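Not every chain is included here, but those present sit where they belong.
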Amino acid sequence: MSSMWGNKVKISLFGESHGKGIGVVLDGLPAGIPIDLERVAAHMQRRSPGAQPGATHRKEADVPTVLSGIYRGKTTGTPLCATIENTDTHSDDYTSAAMKPRPGHADLTGLARYGGANDPRGGGHFSGRIMATLTFAGAVCMQILEQKGIQIRGHVFCIGDICDTPYDPLVLPGDVSDKPLPVLSDVQGEKMTALIEKARSEQDSVGGVVECIATGFPAGLGRPIFDNVESRLASILFGIPAVKGIEFGRGFAVAMATGAENNDSPRITDQGIRNETNHAGGIEGGISNGMPILLRCAFKPTPSVSREQDTVNLESMQNDTLVIKGRHDACIVPRAVPIVEAAMAVCLLDILEEG
Amino acid sequence: MSSMWGNKVKISLFGESHGKGIGVVLDGLPAGIPIDLERVAAHMQRRSPGAQPGATHRKEADVPTVLSGIYRGKTTGTPLCATIENTDTHSDDYTSAAMKPRPGHADLTGLARYGGANDPRGGGHFSGRIMATLTFAGAVCMQILEQKGIQIRGHVFCIGDICDTPYDPLVLPGDVSDKPLPVLSDVQGEKMTALIEKARSEQDSVGGVVECIATGFPAGLGRPIFDNVESRLASILFGIPAVKGIEFGRGFAVAMATGAENNDSPRITDQGIRNETNHAGGIEGGISNGMPILLRCAFKPTPSVSREQDTVNLESMQNDTLVIKGRHDACIVPRAVPIVEAAMAVCLLDILEEG
Amino acid sequence: MSSMWGNKVKISLFGESHGKGIGVVLDGLPAGIPIDLERVAAHMQRRSPGAQPGATHRKEADVPTVLSGIYRGKTTGTPLCATIENTDTHSDDYTSAAMKPRPGHADLTGLARYGGANDPRGGGHFSGRIMATLTFAGAVCMQILEQKGIQIRGHVFCIGDICDTPYDPLVLPGDVSDKPLPVLSDVQGEKMTALIEKARSEQDSVGGVVECIATGFPAGLGRPIFDNVESRLASILFGIPAVKGIEFGRGFAVAMATGAENNDSPRITDQGIRNETNHAGGIEGGISNGMPILLRCAFKPTPSVSREQDTVNLESMQNDTLVIKGRHDACIVPRAVPIVEAAMAVCLLDILEEG
C-alpha cells in the first residue's frame, strides 16, 4: 500500500502540492447518511492557512468538489470522491530545493524512493497540503460518527514547553474549535501565541503536541494483538507528516507509574460498569472499554525555517548552505488539530463499521 | 484482521495461555536463507521468565516445534509454522477472575468483544504469553536481516524514573542481550533492579520504557502518507500488550524543539550523504534515510498486583474487591526487550521484502 | 474492500453513471516510466460506444483528466488519479426503473445492499460506464508492461455460437485492435455482426466470449495456494460486470482430457526450457511458467433489451411488466475486449511489481 488506508472504510489519498489537483476516495461508507457539506467545509477551513497563529500566508482555497458517492445529500454507500483544485502556488520558490535538499524534509528520502521521478514542487505528494484531503475525509466521517453518538474533539496541548489544561479523560471537553488557537485556557493560549511569534521573528519554528478525545465510542470494538484500537489509530496518525510520537491515556507517564495506582478499577454506576479512572485512555487489551478514547501526538517544528541551514549540493556533491524562501508556517500545530480529529474519525468509523 | 500482520512477510499468531498450544505462521519469507534454530531459542529464552529482575517464577518452557517452512536448515519460501506446547499452567489461579474482572486487564473488554466465549484462563489469547510466538517470528526475521547487514538491538531505557544511558542515535550500540537486565549502565541497572524489588515487596509492579535501534537499514524504503515506516512499526508494536506510547528519534521531545535546532543536516561523508545528527530517528517523510532507526515504547506496569483491588462482581452486579493470586511479574520491561526487537525485525523485513 | 483492488499496484475506482464524474486512483506504480496519454486515450476509445457492431449510440466522451501522478510525462511513483466528467446522460430514461427493477440488472441487489440510498440513475456505481476508469488504469499499466517486454492482446472469441479462430497458445497473435470488431477471421466477424444485428432487430441482445493472451511474462511469479496468478486474474476479471465464467489455458475442456494428453512436456529449446504445448495457459501450480498466459471470459447478453419483460412493481408489490427505453448495446462483447486487456494488465503489473 501507500496512500491508501483502512479495512472496511477505506481511503485513498492522491495529489501533489503543485500539480493539477488533490483528492480522496472514501470507499465503504455506510449508505443513506446525510452529509452537510458546509460543515465539512468549515472543518477544512480550520486546517487551511488563515487566522491561526504561526500560519503561512499562502492561500489554499481548499474548495472540494464531490464527484461521486453523495446523491440527494446522502451517502450512496458506493465510493465518494472529492477533488480540490490547486490554485495559489509559487513553484519558483522551490527550484533550488531540487539540487539542495532541505533539511528535515523528504527531499532526499523521496529521491531514494523514487529515483528523482517524484514531483519536487512544494514537496509533491509529501506536502502537508495533501492533509486537506484527509481532513475532508475525516470531516465526513465525523458527521457519520455524530449520528451514532460519537463526538471527537481536539486542542493544542503544548507549543514548546507551554501547555494547555489537559483534557479530563472522563468527560467530553468544551468545544474550542472556533478559536484560531484551539485551547481550553486562553491565558496559556496567549503564551503559546507569543512563543510562536518569537520563533517566527527568529526565522525559526516551534513544535508541539495535539491532544484528542472521542466520547461515546462503544465498548468491545477492536481486537487483541494486531488489529487493536491503538495500532489502528497509530497507523493512520503517523501518516500525518511531522508526527514523531503517539501515546494513549497516560501514555509515556505509565513508565513511571505503579500497577496499583495505574490500574483503572471498574465500578457499578448509573450507566452500567464504568472505570473509576481512565488511565488506559479507553482501550484495554487493544479493545475499547466504553470510556473516552484519549490520545496525544507530538509534532516536530516545521522544518522550513528562513535562516540559513547546512545541506549538500547534489550537483557538485559538496557541502553547501541553503536559505529557504517562500511563506511557511512558524508552527503547524494549530492547523494540525483538525487533521488529528479527522484521522481519528476515519479510524474510529472504520473500526465501528468493521464491528 | 486480528492476529495477523504484514504486507509481504505476514505473520499469523494463535493460541491461548492455557490451551493446548500457541504458535505462529510466517508467510512470505524469502527462500533459501539458513536459520539457526538454536539462536532462535536463545532469543526466546530472553523473554521466557527466568533470571530477569521482576520476572514471574512461572515456568514457560517455550520450546518451539517447526512444522513447516524449513527444509535442510533453510527457509523454503513457503509458510513456516512453529508451535509451542503449553505445559506449566495453574488454571485454578484464575477461576475467580471470570466473575471479578481484574483491573487493568482485558477481562471486561474481552467479555464485550466475545460475549463470554473467549478462553478466560490466564487471559486466553490476550495473554502476554502469546508474545512467545511473536518473539519466535522476530528471531527468525532477525537472522534474515543480519544476512543483509541489518542489526537490531534493544535495552531497558527506563524503569520508573531510573534511566539507562540513551542510545547514541548515530551508531550501533554494544550488545547487552546476555545480561538478565539488558542495560548499558550497570550502575543504573542496579538501581532499576532495586526499584523492581521494592515494587514486588510492596505487592505492586512498575512500568518502564524500551529503546530499540536498527542499523544498516537501506535508505528509500517505506512510503509517504500511510504505509510509512513509522506507521508500520507503530502498528506492530502496539500489538504488544502493555505498550501505551511509541516515539521515533527524539519523539515527544520534538515538541519542545525549534526547527533550526531539530533539523538534521545532510553532509558529504566517506559513506556518501549522511545526516550530521539523527533527531528524526532514521525516517523522514515516512521513508528510511539510511541512518539508524531509533524508537522507544512505553510499557505500563503489570496490572496483576498482589494487593487487594477494587472491581465489580459480575454475578451480583455489585462493587467488590479482588486479590489476584498466582505468580506474576513485578516488572515486564526486561522481558519485553526481546519482544520489541522481534516486532521491529518482523516489520523491517516486511518493508524490505516489499521494496 | 469494494471498488479497490491490488496488493502492490492498487487501484480505486469511483463514480456513478450519471453523477458529476468517474475516475480511478492508481497507487504503487513504478516511478519514472514515460506514459503516452494519447495511446491511453486510443485504448479507451475502443471501449467507448462508437463503431463497434451492437454498440449503443449513447455518446460517452471518456476524456480523462490526469490530476496527479504524472510529472513531465513520466509516472511520479506517487498516486496517479484520473477523472472523467459525465456529460451525455439522459436520466429520465431510468425513472421507471426505480420502482420496477430491470431483470438481469443490479436494481434489486443494489436495493438490498444499500437500502435504496445508492444512485439509481443508469445503474449508478454498478454501471458498465465505470469500466472506462478500469480501461484507463489498464491502458497505463499496458504501457509499463510493454517497456518490460510484456504484450497483451485480446479478441472476440465468440458471439453466440459463432467463434473466431482461437489464439495459438504458443505465440503472440496479430494485432486486430483497430478493427471495430476485433477478430482474427473477418469471415467469422461478418457472421458475428449479422448475429448481433439480428438480435437488435428482434429487440434482444446476445452474449459472447473474450479471449486474451499475454506474452513475455516472466516465469516464477505468483504463489502456490491463494495468491496464485489464476486467483488474482479471476478476482479482477469477475469485477467486470456481465462476466459469468473464466478459464485458463484449455479451461473447461480439461475436464474431458486425460493426464497423458493434457500434460505439457518441458523441452530444451533455443530460449531455454519451454513447454511443448501450453494447455496450462502459462500457469502451473499457480505460478507463471514463462509461456503465454491465456484466458477466456464469458459475457452474458446485455440485460437491457427493448422488448417487454416481466418484473415486479415495488410500489404496489404486484407482478408487473416493464419496457426499457433508452439506447443500449445489443452486444457488449466487442467493447469488452479492451476492458479485459486492461484488467489483465493491471493484474499482471501488480504481480510483477510484487515480485
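Should a chain be cited, it is by its letter among A, B and C, assigned in written order, with residues numbered from 1 in that chain.
In this section, a contact is a pair of C-beta atoms (placed from the backbone, for glycine too) under 8 Å apart; a residue touches a chain by one contact, two chains touch by 3 or more.
Note that the structure is a prediction, hence the values are computed from the model and not measured.
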item: Whole-assembly copy number, given 3 chains displayed; value: 4
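Following the convention adopted for this analysis, only the chains that are shown with their structure count from here on.
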item: Chain centroid nearest the full-protein CA centroid; value: A
item: Inter-chain centre distance, subunit B versus subunit C - centres from mean C-alpha coordinates, in Å; value: 46
item: Centre-to-centre distance between subunit B and subunit A (centres being mean Cα positions), rounded to whole Å; value: 26
item: Whole-Å gap between the CA centroids of subunit A and subunit C; value: 39
item: Residue numbers of subunit A (touch at least two other chains); value: 1-4, 13, 113, 125
item: Residues on subunit A engaged by subunit C in the complex (per definition of touch); value: 1-4, 10, 12-16, 19-23, 25, 27-28, 31-32, 65-69, 71, 74-81, 83, 113-119, 124-125
item: Parts of subunit B lying in touch with subunit C, wherever the complex brings them together; value: 7-8, 78, 224, 354-355
item: Complex contacts: residues of subunit B adjacent to subunit A; value: 1-5, 7, 13, 101, 103-106, 108-110, 112-113, 125-126, 130, 158-161, 199, 202-209, 219-228, 230-232, 234-236, 238-239, 241, 243-260, 262-268, 273, 276, 280-281, 283-290, 298-305, 307, 309-312, 317-319
